[in-house]
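Here the complex is missing one protein chain, while the rest keep their positions.
All chains are identified by letter, namely A and B, in their written order; residue positions are counted from 1 within each chain.
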Amino acid sequence: MILMEAEMNKRTSLFLLVAILIATFGASVTQAQDATDLSLWVFVDRHGLFMQHQAERWNEANPDRPINLTYEQIDYTQMHDNLLSALLVGIGAPDLADVEIKKFATFTKGDLHFIPLESAIDPYRGDIIESRLAPYTAGGHNYGIDYHLGSFVMYYNTAILEAAGVDVNTLTTWDAYVEAGKKVTQDTDGDGSADVYMTSVETTDIFSAYALMLMMGGGTYNADGEIILESPENVAALQFLQDLVHTHGIARAASSGYHHSPEHFTDLIEGRTASLWMPQWYMTRFPDDMGSALADSAVVRPMPVFEEGGYTTTMGGGTGTVITDQIDPAKVDLAKEFLAFAKLTYEANVSLWTDLGFDPMRTDVYEDPALLIAMDDFMGEVPFTYIAAGLGNVAPEYTGPFYPEIATIFQTTALYDLIENQAPPADVLAAAVEELRAMGAEVGG
Amino acid sequence: MLKPVYTILNNKKVVPFVFLLPFMTVFLIFKVYPVITAVIMSFQNFQGIQSQEWVGLTNYQNVFDLVRFNQALTNTTAYTLGTLLVLIPLPLILAVLLDSGRVVQSTVFRTLLFLPALTSLVVTGTIFRLMLAENGFINLFLEATLGVRPLRWLEIADLALPSLIVVATWRWTGINILYFNSGLVNIPRELYEAATIDGANVFQLFWSITLPLLRPTTLFVVVLSIIGGYQVFVEPFIVYNGGGGPGDSALSMALLIYRTAFTSFNFGTAAAMGVILAAIIFVFSLIQFRFFGVFRQED
Partner (left out) sequence: MAARASDTAILSAKPRKKPRIIVSKILMTLFFVMLAVAFVFPLYWMVISSLRPEGRIFVDAFDVFPSVLSLDSYRTLFEEEPFGRWMLNSVLQTGGFAITALFLCTTGGYALAKFRFRGRNLLFVLILVSQMIPFHLLIVSLFLMIIQLGMVESYWGAIIPIAASPIGIFFVRQYMLSIDDELLNAARVDGANEYQIFWSIVLPNARPAIATLFILFSLEYWNNLLWPLIVFRQAENMPLAVGVSRLVNQYRAQYDLVMAGSTLATIPIILLFLFLRRQVMEGLAATGTGMK
């Protein structure tokens, strides 16, 4: 039934949807409206709360087909491992589950145990930034819907910039950013090494590198599903990253290697790092992990661009909610419809910002007053204006079966060699490709 | 009717099996069976309960093609050797000193040195994860006392192994002291007295009496260290946030097996790695047993 449906064209599946809607509607009237139980696994508690809130909304809008959504929050690693094992064994999986972007492809190897969502997504396709579906697509089917766009933005500490005589609003190109960085980076205690850096780059996580690779037009996979690690764009992006640290001397490796380490948060709080680029959702770290310590100096600005007319930003991270094939077949359509309702409707996208603080995938909500609110954590500015301003030309991110392995290589050896050992970018990427081939990946060139 | 059952159950031939039944049931179901499944899996392309295909030795060939496998094997071997080099001589010497009668309240010290062994590995890993940070206690202490510039323990590949050995030393020294201590108290003191009368000095006593007589204990500790060292997982997992450390310098075999299974979804290769790891541990232990002459005795 699932396969059949996937092969049908959009129109027929819409028909089918309507037919099923009527059928379920009729059925539920006779069945005295028992709420349908749906189980969900998440690894971030807020996601679970959000979905429960959406379930309440659903029940108000569809009193004839109520659902009873229960969620379990499980640790990130454990949740994915458990889900994988449960799908392998054929029992024990929930109806719905969150799958993180780096983990999704793991589930596409071998038999796929998720339900295609096209029929539920199609009605909204025109309203959303569609490339956001790409990371959760396999074999032409959409299997997951994200919580956010995750567009990259630049976070600045204006106090440090002002002290160095830099106006944050002039940093629209990477050239300007590098020049400003040279003024900002300073050895304040005179011991021969800088104490304040313009920025920091991750050596054990992917965000710093992937953003530049994608904005230069590179990335891990192209739209045709081919691995493009050794592309000139990637080489240039990694060269730029390495230059920030070694040639220009304006960046340091993030403390403990990544932008979520407590040491790195301390660096930001203590004013040792003047700026960094991370996805929009990193905004929530300012109150959550830094105790709003930078409320009087932190602002959000669009990413600098490499060239006029080039990509203005790209997307980073993400979590797609999927429906597993262990769901009771009678619930599939309701679950699909609810999932689209919870993530893709106008109201849902407004709550993505108001409840979760995430940038929504629907562009038509960007003017909504609920999004344009001033925030105390960012000097009382309206951050969303700047987030939206950066969305002119979003570089898409494509993924494929070896996306998780590529991320692992970047997180473990590639970026470490690039930044700490100053290995040439071409060599780093060649080594990565060689390793992927040994793991059975087909890489052209 | 009850009588025959009773007689059978009390039969000398049957009794041992009745006593063995509970242990063996659990042992066979939860140890032997999974081992067999894992070994079978290592010859398969395992994609789930419903889909497996026989691939012969392919998984084993793949394993040796992987750069990471060689790296993990080297790391783990270096870690095991490193822990052996520290955790055999150091506790041995400390145990001898504590047993020499020249330390006041030696039991108190044995107890204090043993306390780390009571903490879980997660707690141990977390404490050191924090203490080894660039602005963490250890760096600040080294700077204040020895004037050493802050070391990037958690961020530099060359410091990964030393960091993990520091952690292991803290966690295991006390317990190894206890093991050695138990061997020491079983050495008949007349031997020392006789040798002292013959004019042997402290080092000669140690070399010709203490060391040889501690052989069984040393064997036990060495084998435990090899088994533990090759299976190391939780410490790097916690200290390096679930990763293999800078440049995968702390990638252990167990971490790689875990990553291969759950990130790369390659259960066959993961199982093959597990079998190889088991073989390595087994061979090393066997060599130890031979070396220490265990197989000569049987009660």
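One rule holds for everything that comes next: a contact is a pair of C-beta atoms (placed from the backbone, for glycine too) under 8 Å apart; a residue touches a chain by one contact, two chains touch by 3 or more.
The structure presented is a predicted model; accordingly, all values stated were derived computationally and were not measured.
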Checklist entry - For the unseen chain, which displayed partners does it touch in the full complex? => result A, B
Item to check | Given A:173, A:266 or A:363, the one touching the chain that is not displayed | outcome: A:266
Checklist entry - Looking at the whole complex, which of B:67, B:88, B:157 or B:234 touches the chain that is not displayed? => result B:234
Checklist entry - Contacts of subunit B with the missing chain: which residues? => result 6, 9-10, 12-13, 15-24, 26-27, 29-35, 37-38, 41, 49, 94, 97-107, 109-116, 118-123, 126-128, 130-131, 133, 135-137, 140-141, 144, 170, 173-175, 178-186, 189, 192-193, 196, 216-217, 219-221, 227, 230-231, 233-234, 238, 241-242, 253-254, 257-258, 261, 267, 270-271, 274-275, 277-278, 281-282, 285, 294, 297-299
Checklist outcome for this item: Listed in rising order, the subunit A residues that touch the chain left out are 41, 43, 72-79, 81-82, 85-86, 88-89, 91-92, 205, 258, 260-263, 266, 269-270, 288-291, 293
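Please note the rule applied: only the chains that are shown with their structure count from here on.
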Checklist entry - When the C-alpha atoms of subunit A and subunit B are each averaged to a single point, how far apart are the two points in Å? => result 40
Checklist entry - Of all residues in subunit B, which touch subunit A in the complex? => result 47-51, 62, 65-68, 133-135, 154-157, 241-244, 246-248, 251, 259, 262-266
Checklist entry - For subunit A, which residues are in contact with subunit B within the complex? => result 77, 80-81, 84, 87-90, 103, 106-107, 109-111, 203-204, 253, 255-258, 261-263, 266, 404-405, 408, 411-413, 416-417, 420-421, 434-435, 438-440
